[in-house]
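Step one of this worksheet: look at the structure below.
For this view, one protein chain was removed and the others were kept in their places.
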């Protein structure tokens, strides 16, 4: 930069460092994504094309920053784990945060056309982000378990909420009914009124998406077989606005997953939809992290 | 967020506040933009389509964050000024930084097709960002003067560099020649070998772009008449790679500026290419800021 | 420091800088000073020997750090104002904070014997501290006005509280009575039951202590004449524990003030007990600060 009599203003810049010997999580979150998803007619409670798109964006970020060991996302959020003692940008917090959020946002826009070929982007999506520093392996595991539990609880709640709406309740009535109901009651309602066994919903909805680097000799085979029932789907898609779709055609899911793999092929990243609270997951993945 | 036994990990989050009673500058900068511009065959030393695109992205950001008073950009960087004592996101630094960088990045991708209709995006652009806090009006003025001086010095250097290359020098030879030459020599070289009067280059190249909100009763008429000579242009476009174009057809510039205005119309933002080091600029704009 | 294989631990040190172009206030506050004052039988509501002692400590700090422009204290707290753009310790926040708190604490102990010649120190006093950064002259003035208002409100409350106790109320009864009483009622109570005109209490109690550097040609003559009534004092000292003394012998105050001046003589610091909310104070002092 040019050295002029104005250059003193550079002295006001301060970029603190992420503490050494710690893992860093960068979490990005959709800003006003309710508006964005309504505008683009995303199906409720889950729009698989949008989930595949955000997964593609996250894969791209992970492929560009080699120090990201693991990523986990659901809904409109994604968390990236930087390796302990990463030297990326000399651990400057603002530089790391802004670079990752920026690339994630750009990639989301870039890949839009691949997952919404018939739907032009009508408004501009954006994300906020934060960095969080974790000093212990235990807290890293618990962080991802926290987001995983959040995925599960939100998805169950939303699935139930939209099935109530599908069955004629207003949003307020659905909200009131759900306050105070327990997990079991929610599942029973789903089954009795919609004929849906919650457990048979796609794993990508129930468990979110986990990205890990493929390593030689490490078998990353955590994915339970998807138990989704192909026959139910036809009866439970509404034509309301937003369109409600409690289950998705397995064929559509497979096509999206296949398109995602085409894009992320050669990146050396494995895409999982599995339970990451379980110890068995960390037994295999842990050695890459600690 | 769900309240589980993992929720304690949330305690590790810390988002410091921007000091009260201060202006905040958020500066975004292209990451590896040399690669990005080469990949997309940007003309040297200036690609007017890319400049119009980044101006569109900045206008979009400014339209979405009402507390941004002023923005200034050139090349692949843009600086946004948040008003003193803005209450945006309760002054949380990470939230503000990440939201602006993200929206800027998305908008850059979104508007690409408008300015490069015949050129698909081949790689994914991204930006880093930083927040800087300025306690005094003086330092705010000096900050923008600093960036303006940077624009001028870089543009003069680059114009000379690429004219040397156009005249057969290698990059290394051009670099060596420029080390040690003063401003006057640079201008003389431009004139004697390329017939270019530096002062007749477009103001958008020499002075960058300033965005201000239009206010009733304030006449923002800082733009000098553009003195560019339309006849020179034809002789100095090379077919090399990267293509060198020391001057641009006024017609193309006008079309781009017009397209930009179509996009930013109704946003209440005035687009200027003027000298912001001059006191006259701050005499008019200052009252909006301080 | 020696360069060994352990030296890497030094990399974990981080000392952020105080923002440029700002004033810094360092405020020190007594830790558990209720215990300390009870242990040493401090008179209530004010112990003039303790006030003189803390003033001596503050003068010492101010004499050692030339960038301190102004200090203000009352009760067991003191605030020091560092000049804008001070380069002390390269503006390292921890270094500045710790050095000032340390010297203040040591000086408090060192001068104890001068103000409590017959009372050995029985426990070890200590202070906490904080740094606060102010970007505007207005907020600096308001900071000191804030502490001054605090002094006034606390002193009036405490004077009333201890007069209630002196008149036979328990602490709880006094506390309950004071909740809900306005300033006027408090003053009336003081006058009707104790014969005390609040305004006639010593200025050092009502207004705290302000330290300013003496400058040639600047007359720092803010002190109102002390209106304290010498005759009242004898009747209102109790022999209770803690001893209550609503007024102090002017002779004692003069002696303490004189001892303080002996100590701080030649330091070039003026000791004031005046109203620093008034504009007239800042009219004179302001030019030293801004």
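Should a chain be cited, it is by its letter among A, B and C, assigned in written order, with residues numbered from 1 in that chain.
The working rule: contacts are C-beta pairs under 8 Å (C-beta built on N, C-alpha and C of every residue); 3 or more make two chains touch, one makes a residue touch a chain.
Keep in mind that this is a model prediction, so the values were computed, not measured.
J.: One chain is left out of this view; which of C:20, C:80 or C:108 touches it in the full complex?
T.: If we include the chain that is not displayed, C:108 is the one touching it.
J.: By the contact criterion defined above, which parts of subunit A meet the unshown chain? Give residue numbers in ascending order.
T.: 19-22, 133-136, 139
J.: Using the document's contact rule, name the residues of subunit C that touch the chain not shown here.
T.: Touching the chain left out of view, subunit C contributes residues 1-2, 4, 6-10, 12-13, 15, 28, 31, 60, 94-95, 97-99, 101-110, 121, 124-134, 139, 142-143, 145-146, 149-150, 153-154.
J.: For subunit B, which positions touch the chain that isn't shown here?
T.: Answer for subunit B: residues 11-12, 14, 16-17, 19-21 touch the chain left out.
We take it that only the chains that are shown with their structure count from here on.
J.: Per the centroid of Cα atoms for each chain, what is the distance between subunit A and subunit C, given in Å?
T.: 55
J.: Quick one: subunit A and subunit B, Cα centre-to-centre, how many Å?
T.: Those two chain centres are 33 Å apart.
J.: Would you pick out the residues of subunit A that each touch at least 2 other chains?
T.: 12
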